[in-house]
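Chains shown are a subset, placed as in the full complex.
Every chain is named by a letter (A, B and C) in the order it is written, and numbering of its residues begins at 1.
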Amino acid sequence: MSTPQSYEAAVAGSPDKVAEFDHGPQSFIQKFQHALHVTPSLVPLIVLVMSIVIFGLLLGSKFFSPFAMTLILQQVGIVGIVACAQSLVILTAGIDLSVGAIMVLSSVVMGQFTFRYGVPPVMGVAFGLLCGLLCGYINGWLVAKMKLPPFIVTLGMWQIVLASNFLYSANETIRSQEIAEKAAFLQFFGEKFKVGGAVFTYGVIFMIALVLILAYVLRHTAWGRHVYAVGDDKEAAELSGVNTDKVLISVYMLSGLICAFAGWALIGRIGSVSPTSGQLANIESITAVVIGGISLFGGRGSVLGTFFGALIVGVFTLGLRLLGADAQWTYLLIGVLIIAAVAVDQWIRKVSV
Amino acid sequence: DEKVTACLITKTDTNPFFVKMKEGATAKAEELGMELKSFAGKIDGDHETQVAAIETCIADGAKGILLTASDTSSIVPAVQQARDAGLVVIALDTPLSPIDAADATFATDNFLAGELIGQWAAASLGEEAANAKIAMLDLGVSQPTVGVLRDQGFLQGFGIDLGDPNKWGDETDPRIVGNDVTAGNEEGGRKAMENLLAKDPMINVVYTINEPAAAGAYEALKSIGRENDVLIVSVDGGCPGVQNVKDGVIGATSQQYPLMMASLGVEAIKKWADEGVKPEPTPGKAFFDTGVALVTDKPVKGVESIDTTEGTNLCWG
Amino acid sequence: MEPILRGRNLVKRYGKVTALDHCDFELMPGEILAVIGDNGAGKSTLIKALSGAVIPDEGTVELDGKPVNFHSPIDAREAGIETVYQTLAMSPALSIADNMFMGRELRKPGWRGQFLRQLDRSRMEEVAREKLNELGLMTIQNINQAVETLSGGQRQGVAVARAAAFGSKVIILDEPTAALGVKESRRVLELIQDVRSRGIPIILISHNMPHVFEVADRIHVHRLGKRLCVIDPKQHEMSDAVAYMTGAKEPDPELSAA
């Protein structure tokens, strides 16, 4: 064994400190930008609070009341649940275009198993959840094992699942009255309770619980860290010991399962089982995720942000409607909001910490 | 001065039919010094947005809701919620199921609308009706109820045995060449017509869900030079549609009266707000029938109709 | 003495390219084995085949004399083989601690760990800081810093520290100093010697001949997808090694048999 080359020895005695540069004076804007950078869900939270305040000032107690506030929660309930599923998938740098279709098919399965085959409602629900899980598994398998792009897989599955839904249900709606009479369990998530003027449904409680659980799991468990790692750099995660296939399949399965729960909550919300529901769930869930600050490139953002994102859309929709704005103007403004949200996000990302 | 607020909730706000409805409601509300808020789904069948709209109207303290439901039975719990909150809910154009889930219904009888054009087509063909080749251009794969009612009404009127009257496409009569979906617009109408023509180029009767689909079907026929020997029938009676009847694009169409539905509805809400009185249905029917009239310039025996001049006066009145 | 890690007759094809062409490989206990060769000779592919990142088309891998079948890097890690790949394999948005424990996270003791599966963040951070300090490798202010905010050299350091901290059987380093400056390279070399002194054998791929001759016990010369020969740096000149690996000179037949 030879010794180090002579010139290399000159390293000895070099300072051990990491290079530190003169930061220069930092403006308030820069500090603020930095705070936003480290807590990604802060931006949607600020936007949410500001929009509530502004609409509250414009509309008074009509808007700024426990009733209206909890109404928004109810209105974003389904989209909020689906957006949780969408968040998981987008965190892995994927996208799930089939969420709406899976939701509807699952709700149809719950209804048809109960009414067509006469299984007990609890079992009907179980089969519906299983159906969502299975659809998610197929998505996950195609993405992880066949290495197909998620956009394509779920684009295809969207059409397949939706067509299956129409074929299987024979386009039949199961009426609310009938369900209430014979299988009220299917409507479980629609049940309400009041706290003062505030009205909550179990569906809303479920959504909030789901958000909190997912936030915990993503932040505080190994699986959660792996979801971020896979979205961040799949190959790197693989090489550093994450079973990426398993993570991906589990994410898509969980997404499918959550969509099935959304389907159950949907029965609670609309009362009936209707195969034509949920056609906009894709776009609306992606919108909530994006406004909530999760990066479409994966690995960055939080499910809390998604929740705030869904609420922002809900607040804008209700607020603008109460102000008397026309529906098309609302859509136009939501379009502007989407672009603006991401522009703000991009500005924050610019900061190197 | 608290103005009385009324809500109008339509299936979409892009279909000219609902645009008319909104016009009628807005004009009437202005006349009566009321405030009108209108809502609509993003696409036909967008049921969740309608539920949210009902909730918004309750929150807004509206006195009543005019509703054309995208999903007639699913909407019922939301409607009940509004009624419980003291609002009067009036179904327009599309009856709820059950029909008495709404306080009142101002509507066209869609089955009847279909039946009229079916009878007209059969009578126009006379003997030849037995050998007709019929194309059925329906709305969408999800088979919404209006679409089913018109489709089945047409077949009944034409004299074809129905299968399950709650769905289309299960009939066995060989005169039906096929069903295809149009999304209720020109583009879909043309493509569906082309598909069915490829299946059988000798089609000579075309049922269409609405007039835009009929216009699209006409373009397809024109492109193979058969526009003059095919009967196209449709439903709606919108001003462009009646014009198309006049121009010979459509043979006959069943006219409905959305503007009337809307203004009657607004009046009823005003009455409810002022006097607490709910509207009564047409005697002998479960709903207030705003009527339907067959518009054609080629009347046939046994089927009552009005001509296009009258149709134009009334179009969507 | 038995080799601790051995590859026999390994073959790996990528479409038309045969990256490994019936290649043999042996790592002895406690040694630093350098692997040298031209660009594209198949060095990275070889170590990927040994560490489960690539599944060879033919051939077998033996650990401690027993045949093993690694289906993924996870299998190899569980068997005690840690690898620093040429591309580093870090999740840029995650913290240093997260990256160090990726795939082998520590859970809280008690019910919170068992039922809530809660991570023991403070413990992981503590261990990570300890490992980095212990190796005297670097002065990182904040163990929760995202890896993407580190300089190339610091990143390389974290990767090497991770391998050194967890590798119990074998540590594999694929060009760990390629992008590093003079000072940073020296630190990595010191670390390598430090690890060896703990009795853990190391495979080092490098294009830097002086470094190779400084630390290696034996040198595996790789050429055209296979092992050309194994030489002893004490008995050979750098120029021999270079001549062999570039094909300028044929090695003695007895060397190739080694």
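The working rule: a contact is a pair of C-beta atoms (placed from the backbone, for glycine too) under 8 Å apart; a residue touches a chain by one contact, two chains touch by 3 or more.
Not measured: the values here are computed from a predicted model.
Novice: Each chain kind shows up once here, so list its copy number in the complete complex.
Specialist: In the complete structure file, each chain type occurs as follows: A x2, B x1, C x2.
What we mean here is this: only the chains that are shown with their structure count from here on.
Novice: Linking chains that touch, what shape results: line, ring, star, complete or other?
Specialist: Shape of the chain contacts: a line, open at both ends.
Novice: Of the other chains, whose C-alpha centre is the longest way from the centre of chain B?
Specialist: Of all the other chains, the one whose centre lies farthest from chain B is C.
Novice: Just to be sure I understand: the centre of a chain is the mean of its C-alpha atoms, right? Then which chain's centre is nearest the mean of all of them?
Specialist: Of the chains present, the most centrally placed is A.
Novice: Let me have the rounded angstrom distance from the C-alpha centre of chain A over to the C-alpha centre of chain B, please.
Specialist: Result: the chain centres lie 37 Å from each other.
Novice: For the complex, which residues does chain A have touching chain C?
Specialist: My answer: residues 1-5, 7-8, 11, 14, 16-18, 216, 220-223, 225-226, 228-229, 232-233, 235-243, 299-300, 352-353.
Novice: Which chain A residues qualify as touching chain B in the complex?
Specialist: 62, 67-68, 71, 74-75, 78, 163, 166, 170-173, 175-177, 190, 269-272, 274-280, 317-318, 321-322, 324, 326-328, 331
Novice: Would you tell me which residues of chain B are touching chain A in their complex?
Specialist: Those in contact with chain A are residues 13, 35, 37-40, 42-43, 45-49, 51-53, 55-56, 59-61, 70-71, 73-78, 97-98, 141-144, 166-167.
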